[in-house]
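Missing here: one protein chain of the complex. Every other protein chain is in place.
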Amino acid sequence: MKRDISIETRALRRVFKGVPGAGDVVALDSVDLAIEEGEIFGLLGPNGAGKTTMIKILATLLLPTSGEAYVKGLEVSKNASKVRKIINLVSGGETPGYGILSVKENLWFFSQLYGLSRQGANERIKNLVTQLGLDNYIDTRMSKLSTGYKQRLNLARGFINNPSVVFLDEPTLGLDVLSAKQLRTMIKSWMTDGTKTVLLTTHYMAEADEMCNRVGIIDQGRILACDTPQKLKAKIASRPSWKIEVTPNIQELDTLKTVPGVIGVSEVSNIETGTSTLKLVLEDESVMSDLLSTINRNGSRVLNMGKSEPTLEDVYINLVGKGLQ
Amino acid sequence: MAVADFLKSARESFWVGWKVESNWADPVLFATYRIVQPLASLLIVAFIVIIGASTGTGLQRDYLARLIVSTAFFVYVAQITTNMGWLVHTDRSRYEVLKNIYISPGTLHPYIIGRGLVSVVNATISVIVTLLFSIAVFNGILNLGIPINLLSVNLLLLVPTVLLGVSGLIAVGYMLSAINIVSNRLEFILGESLAGIFFLLGGVIFPVTALPSQVQPLSAILPITYFLDAVRDSFGLGTTGSALLDLGYLFLTTVGIGIFAYAVYRKAELRAKRLGLFDRKSEY
Partner (left out) sequence: MTLVSPTLRDEITANMRAAKARMWVRIKGGNRELTHYIAEVVLPVLTIGAYVILYKTLGLPPSLGAAVIIGGAMIAFWTNILWNMSAQWFWEKEMGNLEMYMVAPVSRMSVLLGMAMGGAINTSLRATGIILLGVFVFQVPFQVHDLLVAGLVFLLTVISLYGLGMVFASLYMLYGREAWHTNMLLQEPVFFLSGSYFPTIYVSVIPVWLQVTATLIPMTVGLDAIRRVTIQGQGLMAVWPHILALIAFIAILIPVARMALNYMENLGKREGRLTLRWQ
């Protein structure tokens, strides 16, 4: 079934003035994107890729330099007040209100910014508080909440007006595994009626893989690929992904990238054990012998190696040539 | 810690303070309010005296001279207490660097003092400009013949007075910083409250003998009272007797407040470590 387009950008471009002498910064460069109603769409990219700029434009906080951005068919820069009635925004790591007010008072305040009636607001607050496990903290001042609970409150605030479109900018930033999982469950359960849309930005590949119907990979202001996680992974299935554990840590990671046939590499180091786990995307497996020699020349020894199922991280490495972390 | 290390840390902190308190804003704006603000305070009290004269009491020139000098030097009190009263809040909650400074080898002592010295430099600029402006306006433009002669100021008395007075005020600011480490939400009011108390009890715009007799003993234990007395003496405007006696009292009260401030700091530091307050963020 063909669904309505909920979010759309056409040749969207945003340039910021750089520091003197450094030239302008192109945060978004001719971005075309169409997100359907009922989708959770993930924007994956490193810091400075343009994810937050995209969200700020769509959330009416920033004007584009050129191009167009639509939410539910409304051009955002011309219809800001109409767009605001149907959206909300949650930024990870932001303070969700006034420290001196309790959880309930903060939520009530934000419900009034969306014009909810007293009864409507109370019901909505009750539901959100239960869904997000904030029941025991309803009368606690926001300043006394832990980071995880503050972020739950932030999310509750973001859903207070039951928006049609929600922008989640790194919503699980700094959260522990359990809190992040609860937040993801809540977002997915809110999506069940098929009329809502989420645009999510994240650093976490697994989060995008688990939550998103489709993912756009963005780097230096350009969308490099856009599809379902399964299709993105399938596209690189012909290119083997390898996981190699080495010790001591690789000193010159760039030397591995220069090996012919290596498409991209990422590294996660473990300081305690003195090992590095390398993820590599290769043209084909004939590269392996050159690769292992280069690792040896770096003074590292292979402890473990094996082929791995392609992940979104491999897709990212394949496109950008390096990992996100 | 060695004295050289302490001085180096204080110097670096002064540099940071200068950057934070001046360079981020438009320098013209910064200079303007450093000068305009104290001038406006002075004009308020000076005009009260001038308007008073117009009601038939006659212009009390000596009184106006004392009032101008006292108000000009009160800028040290206002700026040091207010700015040092804010220091912990800005560095802990806004810039979130207090914990890093605390665990650095330099510790907080030279940092607080170095930051306080920024207020001293700023206040000194304000004091000089205020005095020059007063003479230009009241003796130049309005030709009121106020008996202030900057060329006959007793520098041998003024310099040690200012050094001692400023030391006492930095000790007060140091104590305010210590209190703010362990308190929550007092930063907005502590510095200004203290400046208000000093303004009322320190003999700034009227002699302390005009205060109700019950509160005069409070005035006698404040270093500010002797600081302003000695400053007026150095301008040849003293009314309370021996300048050296004022200087002696100023020295004693400054040492006293320094010891008290250090004791408060030690107590605050222990409490802050026990309760984990060095990285607490005030959220409003």
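Chains here go by letter, A and B, matching the order in which they are written, and residues are numbered from 1 within each.
The working rule: a residue touches a chain if its C-beta (ideal position, glycine included) is under 8 Å from a C-beta of that chain, and two chains touch if they have at least 3 such contacts.
The model shown is predicted, which means the values in this text are computed figures rather than measured ones.
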item: Neighbouring shown chains of the undisplayed chain, as defined at the top; value: A, B
item: Omitted-chain contact residue, chosen from A:D29, A:E68, A:E105 or A:D227; value: A:E105
item: Sole contact to the chain not displayed, among B:L158, B:I197, B:L245 or B:V264; value: B:I197
item: Contacts of subunit B with the absent chain, listed as residue ranges; value: 24-26, 29-30, 32-33, 36-38, 40-41, 43-45, 47-55, 57, 60, 63, 94, 185-186, 188-189, 192-193, 196-197, 199-200, 204-207, 210-211, 283-284
item: Absent-chain interface as seen on subunit A, which is shown; value: 4, 14, 16-17, 37, 56, 59-63, 72-74, 77, 81-82, 84-89, 91, 94-98, 100-101, 105, 108-110, 112-116, 157, 164, 195
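Rule of thumb we're sticking to: only the chains that are shown with their structure count from here on.
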item: Chain centre separation (subunit A, subunit B; CA means) in Å; value: 51
